[in-house]
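Here we show just some of the chains, and they stay where they sit in the whole.
Every chain is named by a letter (A and B) in the order it is written, and numbering of its residues begins at 1.
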Amino acid sequence: MSHNIAIIGASGYTGAELIRLIATHPSFKIKALAANSKAGLPLAKVFPHLRHLDLPDLVTWEQIDFDQIDLCFCALPHKTSQEVISKLPKSVKIVDLSADFRLRDPEAYEKWYGNPHSAVEMQGEAVYGLTEFYRDEIAKARLVAGTGCNAATGQFILRPLIADQVIDLDEIILDLQCGVSGAGRSLKENLLHAELSEGSNAYAVGGTHRHLGEFDQEFSAIAGREVKIQFTPHLGPFNRGILATCYVKGELAEVEASLRKAYAEEPFVEVLEAGETPSTHHVRGSNFCHIGVVADRLPGRVIVVAALDNLTKGSSGQALQNANLMLGEEETAGLMLAPCFP
Amino acid sequence: MSHNIAIIGASGYTGAELIRLIATHPSFKIKALAANSKAGLPLAKVFPHLRHLDLPDLVTWEQIDFDQIDLCFCALPHKTSQEVISKLPKSVKIVDLSADFRLRDPEAYEKWYGNPHSAVEMQGEAVYGLTEFYRDEIAKARLVAGTGCNAATGQFILRPLIADQVIDLDEIILDLQCGVSGAGRSLKENLLHAELSEGSNAYAVGGTHRHLGEFDQEFSAIAGREVKIQFTPHLGPFNRGILATCYVKGELAEVEASLRKAYAEEPFVEVLEAGETPSTHHVRGSNFCHIGVVADRLPGRVIVVAALDNLTKGSSGQALQNANLMLGEEETAGLMLAPCFP
């Protein structure tokens, strides 16, 4: 059965990634592409790599005839997203890739994002989009909130460990490198090739990155008590990929068992053989997440390293995985493409 | 109908790219993977990015049961390739990705590759694998010789122009940049990240690159007279992609018309809108070739720029396209994946 799809915010990287993935999807058909600042242009003018596809021209989101649309991806900036989504007809299923519906608590939203939420009534309705852990709710949801890309990576490491009570909840450090596409197609000096290539730097040091809002919400809910981790992201000179190195206190055997159990049946998350650690190179362009577990030389300490592609598993691939569930399709449809290496 | 596939030389980049592409092919099934120096290993030890696939372990090519195999890709180094291929059963169709059967003339082979050909009798049998121009012969062939990646790029620009007699045959300059995967997974000092990143250099300057053997053979055959072009490759700090900038003497309208006519019906080769020129970024990881045509400010001179991915359209994608023809499948099967950008 074929489903009609709209994408709002099609001129950004997550929009383009959605289109790339849907291009090989067996039953999704893109009916409308919106990007208000580029409305009227063929998509190939904005993303020449997609020129071979037979796609509708860009329109404003207001021009979309939602009667025709089964599901709409919103790949807009946060704040804009909530304003648009609150105006969409209730008959349309929505996967939002922004931060706007990730935090269920309006106060938490305002704390991390700096503005009051303008669609508070929908915050409760939204299901958090980490597929592997919210599968049933997502299948029934009308509105799914895609997770932060860093937040997804950290949760793939930590959710099972917290749920299984195999690590010290007060001693979790997540150190992470993110590729530059995570910052979007935005004209900022620090995203220029000349500023970014050939080096590395930390940012949002000290616990100020917004994805901490998601970690706090989710980990505390799992643990049944407040859990606050330390989290330092770094910006690396590569386009795609997140590598998260997580320091926990626990026993290797328990940590490894917890992760293996959690992902034994998962098509996209793989726990590597003992001693192996992953590389972002080996997940680039794909929906896979690789996880490695190693004991530290210090007893009682374990290091877990996870790699995924921020644009795919961290964002648009996850969104498509959720959309498959919401529309009753095979969860992996359109998502089994192999990583692009080298 | 399903076809059983073997790949010999599965531990190199073109081997890995074949596997990546075949992974989504509707009717090809990989039955055997050979890499004599890595025999016994699971492929995931050699290419961790392919670990999600259910693939046979690596064996030596001698261990393959060719009775089970419909078509075999050979992704071996030249010279080794001819030795192996000459020993394969005649019942197996072969797509060779090496240089060994590209040149029909044994003397030309020896001149460019430095050793006498050890399977001269098969040189005549082999069909040159530039799909768009040898489609019918390829469909009937038992042995197809994949082209050089640079050679493919240059021919996409020049074959129609020579055939249509719209350019001066004695004044052709092909200046080209190639990504580093074109040199294979070989341990050479100049391929190290520290030596290659953040800069550029020419190599094989002065008409010594081996792909000139293919240009000479093909262009002279088309023209019915000897055609020798100037060709300078450069090694660029990127992994995938060839950008060829070709300087010809002719009239824009005729050059453009010749190219548009040649590729009007082609699924993978696209001539851009007037004034546009391509970028390797926009074909990365895909089987597409983009061509742009621009008049120089000097009357009677035209610049044609082409971009493709050396590992895909320049090598393994082309090989799969040929295999599709040889096995009676849809030519585009497994090859329509969109470029991976950014």
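Here is the rule we use: a residue touches a chain if its C-beta (ideal position, glycine included) is under 8 Å from a C-beta of that chain, and two chains touch if they have at least 3 such contacts.
Please read these numbers as outputs of a predicted model, since none were measured by experiment.
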If you could, jot down how many copies the complete complex is built from here, 2 of which are displayed. 4
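By our rule, only the chains that are shown with their structure count from here on.
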Between subunit A and its twin subunit B, rotation from the CA superposition, multiple of 5 degrees: 180
With chain centres taken as the means of their Cα atoms, state the distance from subunit A to subunit B in Å. 36
In their shared complex, at which residues does subunit B touch subunit A? 13, 16, 19-20, 23-24, 47-53, 181, 197-198, 239-240, 270, 278-279, 281-286, 288, 290, 336-342
